[in-house]
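The complex appears here without one of its protein chains, the remainder shown in place.
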Amino acid sequence: MANYTDELVDFDVALEKYDPVLGFEVHVELNTKTKMFSDAPNAFGDAPNTNVTPVDLGLPGVLPTVNKTAVEYSILIGLALNCQIAEKCGFARKNYFYPDTPKNFQTSQYDDPIAHDGYLDIELEDGEVFRVEIERAHMEEDAGKLTHMGGAAGRIQGADYSLVDYNRAGVPLVEIVTKPIVGAGKRAPELARAYVAAIREIVKNLGVSDAKMERGNVRCDANVSLMPKGAEKFGTRTETKNVNSLRAVEHAVRFEIERHAAVLESGQSILQETRHWHEDTRSTTSGRPKSDADDYRYFPEPDLVPIVTTAEWIEELRARLPEPPSERRKRLKAEWGYADKEFRDVVNAGVLDEIEATIAAGASAAVARKWWMGEIARLAKAADKEIAALGVTPQTIVELDSLINAKKINDKIARQVLEYVLAGEGTPSEIVEKRSLAVVNDEGALGKAVDDAIAAMPDVVEKIKGGKLQAIGALMGPVMKATRGQADAGRVREIVMEKLGL
Amino acid sequence: MSELIHLSASELATKLHSGEVTSVQAVQAHLDRIAEVDGAINAFLHVNAEEALAVAAEVDAIRAAGGEAAQALHPLAGVPIAIKDLIVTKGQPTTAASKMLEGWMSPYDATVIEKIRAAKLPMLGKTNLDEFAMGSSTEHSAFGVTRNPWDLNRIPGGSGGGSAAAVAAFEAPLALGTDTGGSIRQPGAVTGTVGVKPTYGAVSRYGAIAMASSLDQIGPVSRTVLDSALLQELIGGHDPKDSTSLPNSLEGLVAAAVEGTAGDLTGVRVGIIKELQGEGYEPGVQARFEESLELLKSAGAEIVQVSCPNFKYALGAYYLIMPSEVSSNLAKFDGVRYGNRVLPQEGPMTIERVMGATRAAGFGDEVKRRIILGTYALSAGYYDAYYGSAQKVRTLIQRDFDAAFEAADVLISPTAPTVAFELGSKTDDPLAMYLNDVATIPANLAGVPGITVPGGLSEGLPVGIQFLAPAYEDKRLYKVGAALETLLEQRSGHSFISQAPSIDAATIGQKG
Partner (left out) sequence: MSAISREDLVHLARLAHIEMGDAELDKMTGELGVIVDAIASVSEVASSDIPATSHPIPLNNVFREDVVGQTLSIDEVLLNAPDSDSDRFKVPAILDGE
């Protein structure tokens, strides 16, 4: 390949010389009950070729029918992206041959997408807001699933043959296309990730998609080009296909910027082509060059009639829109009184819903944050899981907190109790009961433990008497040991002070 | 027993209803006729004897038992019917007369087939056609030509030559056809039968293998106008599986046909389309056309002249829109999910090459020609000039119709410019073949209904008269069609079809 180079230019060096221009095509699978153009179930994970009707196999004589719910979901997405909704639009056929495409054309929309000219304000991790202009959001159908056999690791390269499952063929998709995104500079990879995260959040919040990237519910094609700093004309772009995690989106954009810079620096030019993302090597490889074979011969779908949207219909749908995620965040931050950084960390950790639910269940905002950003986050990290995926319920936290407030347990024991809850041993109260974890508040037992500690550590006692109150901590160890960790630290401290007459 | 095959569908229905004849007898008579003559005519690609007789026996049993079930039987229950092999049927092969689909068994029924099954019409079998309905002579079938019962050396028209020939040769009283540019009406004209292309959307297309989706329409083929009305009322109506299906059924078709048989057309304005006569139309065709006008006038019709200046662009628009839709509709035939997969003779064995070899071997020349033409018309750089322009011509043709229907209730023209031509005479000249459809194409482009009724003979061969009506006004066609049929019959003293030469072992020996 003429412009092939394995070299990369360091990201910061590349950005000194070039401005990146980004563009995204994000495909969102809708979670309707049936497919876009047939009444087959829209379901994930079923046995191959069980969710198909004659329409999904493209049998001779079949005709498509439009799923009204899918159209409404598409309009909802358009509204959430601040788009204009087309007064009239239709479907078009995109003609190309591929074995996962049963009719050898994809029913899509062409020059009249259902939603167009919108925008989305993307909040980066440090709070900076970047506006991404949306060119269009259009309806189309998904393809079937190919499994490549006989080659290495299920790759298409080197495969001997492929197997086709049409369960996914015809699943409703909304393709969201941005206008070229200029001016992100160094923050391009971060913006890429934040943009896709925002789309995912919106469609999940709308309830129109399961929005699981690992299942392909949200898939991103990332376009990247570079132009010399200060230039106005965009460079040649590459399109990296199916970058299917937030992390991968960020890495793929970064990689392409570094690769483009290397190609340009070596005096060659970028080939307009699709690229494939490889998660294992965190790099892209050349896919298919854009060619005259990409003549999709679009024409209006004669088997389907136009969609006309009335103002009443649009307003009825608009009324169904939930609070937009960005506004919700503003509201919650004010309600909870978190500092900027505290709130951003909560957002970035993805536990907004959990904290909101915990507060709703009766915990204070501070307590909810302490648990979700502290112990639960730590356990999730140790288990290599999403925080939300650990399965901690708001009730558990409220209960732990009230046990602490009632001085039945201390913080340390509470953390232990949480682990027992996750291990399925029961509710916190049950566990405290069963495992006899209640804090030792028995003054006699505590007094004896303190007396023993004072007697055992005269030098420490001297220091405390001499005014070094922090030395009380040194007495805490033996006391805790004697009470098997079930002493209330605050009370121990009071008793020490009393006994030493301070 | 041979008398049974000469009955019209409505006559047969009456005899079935009265118990004079059983459905099994009727079906058997037609199966016998098929066995006798179809070797020469080749109207059928598949004969469905066992199932047809079983359905007939079921109808007979219900009728014999009497009571509510017998009362609830459809008026056409027990009347046999033939199905164009472009319409999918469970339990019988569907080939579209293409090697691509040889042996293909549909796992589902077309909506019209569901209706026919529900009404219990025994299906005699599947009839021949030009491959994927592309042609005007049924010479482009992968399974041999169909011959015209009026002259076995001539074409039966196309693409629905099989259905038309079967009905003309008394192999079936009724048949289903499909009409994209005249494939019901032109075969009807050259075989002396009646055929109707309903208003676009009046009959569900679900299960008719698509040629050009925005033009295709299923319709009836019969020997009398009343029979076509009965059949259209049976197969018509809204179908949720076809998004282009009209929301309401067209009512009163049979009543209109009955009304027409009175032969009174007082107050009906019949518009002669200036552009669809004269040059290019055979003198014999023109003569029968003018006689028909006289008959209509004598029955009280007012004859007016209308002009449709954009009809001269209709053929061009049709041969852009139709192949464009064809190129996309036929893309699915790739040897992946169904159809006969063919492997390339040499070179790499990729799926792309297998698709290329499969389509090269599976499609005939005319199909390939249209796919390539349509691929060209849609391709980048040509879309606006070709497909885009053709869609605009479509608007102009609709406007021509709108203006013409201000002046006339129905329009009239010869259905085809010539009588049936000899087999093989136009197969090397695609353009000459396309010109056969010059009078029938405008109706498909505009979506309006059209009928062909026999208008007499020229050199011993049938001439068809076409009536066109505004969209949704199919009943006007049945009224004027039935009137012309009656007037011709009254004038000659016999039914038109009774002039058809008898086909027996002797004629088959001579000509076949």
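A and B label the chains in the order they appear, each numbered from 1.
Throughout what follows, a contact is a pair of C-beta atoms (placed from the backbone, for glycine too) under 8 Å apart; a residue touches a chain by one contact, two chains touch by 3 or more.
It should be emphasised that the depicted structure is a prediction, and the values quoted were computed from it without experimental measurement.
Q: For the chain left off this view, which of A:44, A:97, A:119 or A:234 is in contact with it?
A: Among A:44, A:97, A:119 or A:234, only A:97 touches the chain that is not shown.
Q: Touching the left-out chain: which of B:191, B:243 or B:452?
A: Residue touching the absent chain, from the options given: B:243.
Q: Please pick, from B:386, B:478 or B:496, the residue that touches the omitted chain in the full complex.
A: B:386
Q: So one chain is hidden, and I want to know which residue out of B:120, B:154, B:394 or B:475 touches that hidden chain in the complete assembly.
A: B:394
Q: From the listed residues B:157, B:447 or B:464, report the one that touches the chain absent from this view.
A: B:447
Q: For the chain that got dropped from the picture, name the residues of subunit B it touches.
A: 104-105, 107, 199-201, 214-215, 240, 243-244, 246-247, 310, 312-313, 315-317, 319-320, 327, 331, 334-341, 344, 348-357, 359-360, 363, 368-369, 371-373, 375-376, 379, 385-386, 388-396, 398, 430-431, 434, 444-447, 471
Q: Please give every residue of subunit A in contact with the chain that is not shown.
A: Looking at subunit A, the ones touching the missing chain are residues 32-34, 38-41, 47-54, 57, 65-71, 88, 90, 97, 99, 104, 146-148, 150, 156-166, 292-293, 295, 297, 300, 302, 304-308.
Criterion: only the chains that are shown with their structure count from here on.
Q: Round to the nearest whole Å and give the separation of the Cα centres of subunit A and subunit B.
A: 57
Q: Please give the residue numbers of subunit A that touch subunit B in the complex, ascending.
A: The contact residues of subunit A facing subunit B are 54, 57-66, 93, 95, 97, 99, 102-105, 162, 164, 295, 297-299, 302-305.
Q: Quick check: in the complex, which residue numbers of subunit B touch subunit A?
A: 87-88, 94, 96, 101, 104, 106-108, 110, 205-210, 212-214, 240-244, 324-325, 327-328, 331-334, 336-338, 351-352, 355, 375, 378-380, 383, 387
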